[in-house]
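My questions will all concern the structure given below.
Shown here: the complex without one of its protein chains, the others still in place.
Entry: chain A
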Amino acid sequence: MKRSFARSKLLAAVVLVVGGTHASAQDLSIRQDSMGNSAGRHVLPPRDLPPLPEMPSGFIDNDLAAADSSPHAIASYTLDELLCLAAANNPTIRQARLQIGGETAKALQAGLYPNPVLMYVGEKINSDGTAGEFQGFEVQQRFVTAHKLQLSRLKYCQRARVSEHLAVAQQFRVSNDIQRHFYQVLAAMERVNLQSELLKTAEDGSVTSRELYNQGQTNLPGIHRANVELQQRRLALLNAQNEFAEAFRQLTSIVGCTLPMGRVEGSLRPDETIPSFETVYAGLIQDSPEVLAARAKLVADQTTLQRESVQWVPDIVVTGGPGYNFTNNDPVYNAAVQMELPIYDRNQGTILQARRDLQRQQAEIHRVELQLRERLAMAYRMYATALQHATEYERVIIPEREVAYRELLEGYRDNRVDWPDVLHAQGEYFAARLQQVDQFRDVRIQEVMIDGFLLEGGLMAAKGPTPPGHIDAVAKPR
């Protein structure tokens, strides 16, 4: 700096010389003045303080930047709006409805009575040189016994009921995911605000370190350290903004249609607490769509067993029709009655399979119940911990941090505290509020999960009513 200053001074002198004899001493002094070197006044050289780091600029999320640049035109959404949009647009809800339709169609098909068979019959053609002993039409009709068709239809109707429960579950999956992401967005917004506050504190810290430097109370490493803290805070703010973008984009993915990036309106603070673990669990056992589906499936499986148990009862196939006997030249009739003799195949294997499948389903109900308990245990723990933290942060920790911050501010006003102490308390206060946001967010998310039968996966393909092991291995569903 000193050297370049000297150089420009030299340059000014050269200009004066080149300018010729008209340049007076007064001109010289004016030129020197413009460089801050007024006569008789000692000017200190600028000090080599490291500059503040530049704003992070390597990568920018353009949508965020656009939303940032037009804060007034920013869209805003409520939870109810988003749930309505999801009901209309989330594809898995339609999938679930179509699953029910599919099962109902199977029920229709399974109960249809078998068609008669029309045959033209020519027998013993060329007997005595005639066209045959019998030429004519026969009709064959299978007579289904033992209510097989009714049972098959009933079975698929019952599977359609399973699909209905699964569709309800899918609605919960979507609604839960919408709510969870809604609270994620809400929390992300508050996190962005608080990270902005923390950034302001870091900016202040950086200015403060320069002030301390000017009084010999910190050194260059102190300035560098403050620069690092400033840049880390800027990155933390960017991180919060990116988290907001992620949360918003995930939210709109579940909704099922693209929405312009915007705010959500709501409160992170829960209105009431959930009941005890056992009460919640009892409710789950009674009303969870997963349990209801498993129970409905058990009913369907009982019908399957019933259906397979009558499979061996022979249908009666009656065949008959009029014809003409060209040997005797007289009209004749044919008639036949057909029946399978269940000597070897009494469907005993499939019956056994159906029985096993029924037993498997009984275990499946128990499994679903236990799995719910397992999932509830975790959700309940997370809920309890988050709520305990959020409550105590709300009741004690944040107010205490706030009071400490205020008292230090007042102490500073009374010249009894150093400003870095105030900044420290300010940082602790904002950081505690940041932690509280996360705690409330976790409370809300677990609340949604517990109220919503622990269902998640609003973009998972809707499940069908038949798990592996089903018996549908014939062209005609039975």
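By definition in this document, contacts are C-beta pairs under 8 Å (C-beta built on N, C-alpha and C of every residue); 3 or more make two chains touch, one makes a residue touch a chain; residues count from 1.
Assume contacts and distances are computed from a predicted model.
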{"item": "Absent chain [UniProt protein name; select from \"ABC transporter permease\", \"Copper resistance protein A\", \"ATP phosphoribosyltransferase\" or \"Thiolase domain-containing protein\"]", "value": "\"Copper resistance protein A\""}
{"item": "Sole contact to the chain not displayed, among A:Ala110, A:Ala188, A:Ala294 or A:Leu408", "value": "A:Leu408"}
{"item": "Selected residue (touches chain absent from view) among A:Gln158, A:Gln179 or A:Thr201", "value": "A:Thr201"}
{"item": "Residue in contact with the excluded chain [from A:Ala107, A:Val422 or A:Val443]", "value": "A:Val422"}
{"item": "Which residue of A:Asn214, A:Asn239, A:Thr258 or A:Gln388 touches the chain not shown here", "value": "A:Asn214"}
{"item": "Residues of chain A (touch criterion as defined above) contacting the omitted chain", "value": "44, 46-47, 52, 197, 200-201, 203-204, 206-208, 210-212, 214-217, 402, 405-423, 426, 429"}
